[in-house]
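Please see the structure below; I have some questions.
Heads up, this is only part of the complex; the chains shown haven't been moved.
Naming follows writing order (A and B), and every chain is counted from residue 1.
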Amino acid sequence: MTTQPRWQTKITEASAEGVRIRGYELSDLSRNVDFAEVFYLLTVGELPSPAAGRALNALMISACDRGITPSSAITRTVASCGSPLQAAVAAGILTFGDVQGGVGIEMGNGLLRAMAGLEGPVTVDAPQAREAAESFVEHYVQRGERIPGYGQPLHPEGDPRARRLIEYAFELGVDGNALAVGLAAEAVIAERKGRPIPMNVDGAIACVAIDIGMPPDIIRAINFVARAAGLSAHALEELETAKGFRLLATDDEVSYQGAPARAVTRSA
Amino acid sequence: MTTQPRWQTKITEASAEGVRIRGYELSDLSRNVDFAEVFYLLTVGELPSPAAGRALNALMISACDRGITPSSAITRTVASCGSPLQAAVAAGILTFGDVQGGVGIEMGNGLLRAMAGLEGPVTVDAPQAREAAESFVEHYVQRGERIPGYGQPLHPEGDPRARRLIEYAFELGVDGNALAVGLAAEAVIAERKGRPIPMNVDGAIACVAIDIGMPPDIIRAINFVARAAGLSAHALEELETAKGFRLLATDDEVSYQGAPARAVTRSA
């Protein structure tokens, strides 16, 4: 009787000859493609086209660091507490939950739902793009939810990082229906809300990721794999400059609102 | 009275205009360099030369996945338990401690110690390289410790991944004193141990990282930032194929060696 092997994978084969990722030998990959393309290969299963590879490289660079954010503040604090580098970065990665890093997955799934009825490629001006965009927006308006991927408190007129990324995607020719519908949705949202709420950089990352063939579940990974690079830098910088552990809250920033002082009225 | 800003960083500036990493705008970086080069920029502070950039790209690809290993087995198990992607990958990253992922740092520090006396660049055949190599090896022999970066149970004649990476580093012209001393140490070790114990791939990654200007502390980050890509792929594959949570140990693999059955002789 054949028992199923305990571990089965289609990703990587390690043997005496070396390591092959989806069939490609490491040295062959090292000499001919770059890390973003290998990330695509690992997750999607095939190497991307050169243009899609440049696009993913751009997505990762757009996501790799944003200064002092919840994730980097946490990483720096854990490092300041004397936990090693891998623990500091792991703690920062744990912030990529449904609220922060998960926006892209929600938008990706929303776009795929809306795009399902499209019969072929559409441009942003096409009526079918407008229709799909309305369907996309309506889904969230009906539920009273924020439309994922739009709006940026710092940039009410438009997130410059988003504009530049979208521009580059069009230049590379990797734009597809996700970008078409996602951008068409800007007009729909402006009409609904009475003011423009342009696509932000996380929305742009989601659209481009879908258009280069990366399923929505991978979008969160694009964000935190790239961010692991920035977090490592923040942890190392904190260790060079550390003066004891960081207090994230000083006494004057904390307000206790609970039960007043009282005594336990029974014994163990 | 000026108070020190709570957070100070030299890495990234985020403003209404966008995000600049070490002064470079994200879109400028996206169009002109690749992710490995941005990782170098984040951690070291300047862009690498094109050759050093290709070398770091090769290091990251060499480290990004190795099949079913402690880290990927852990990531897959956490994913199978219904914890989300960021938690599964964070758990895998926590394995990059002093024994597994920290070998590079120990070797890097050991090489820097041994190289301190070198007055300029040396080649692997130079007497000064031999001398530094003896000093490097002696440090560990005296302490009865394993020499970090050498030996690979699967590849007693030499780890092919290490050979190819070293070869590529020489082709790129990024080889320097760390590789010279590290490779000279192979002969020293063979004499000491009576059999060859060639450099393994983690040792090769450490030597090349030092030679392209990345301090030893960053080596662990090279390993786990790259591995975050592979771990993400493993977590996603596990979710596609999962049949409930993984038992990492079946009953027949566990042996209880502790106290025999007994009763508590007092009450709470």
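Just so it is clear, a residue touches a chain if its C-beta (ideal position, glycine included) is under 8 Å from a C-beta of that chain, and two chains touch if they have at least 3 such contacts.
Every value quoted in this text rests on a predicted model; they were computed, and no experiment measured them.
Participant: Starting from the 2 chains in place, I would like the total count of identical chains in the complete complex.
Facilitator: Total copy number for the complex in this file: 4.
Basically, only the chains that are shown with their structure count from here on.
Participant: Write the angle of the rotation needed to overlay subunit A on subunit B, where the fit uses Cα atoms and the result is rounded to the nearest 5°.
Facilitator: 180
Participant: Using mean CA coordinates as chain centres, what's the gap between subunit A and subunit B in Å?
Facilitator: That pair's centroid distance is 24 Å.
Participant: Inside the complex, what are the residues of subunit A that reach subunit B?
Facilitator: Per the stated touch rule, the residues are 7-14, 16-19, 21, 26-27, 29-31, 34-36, 38-39, 42-43, 57-58, 60-62, 64-68, 73, 76, 84-87, 89-91, 93-98, 101, 154-155, 160-161, 164-165, 168, 217-218, 220-221, 224-226, 228-230, 232-234, 236-237, 239, 241.
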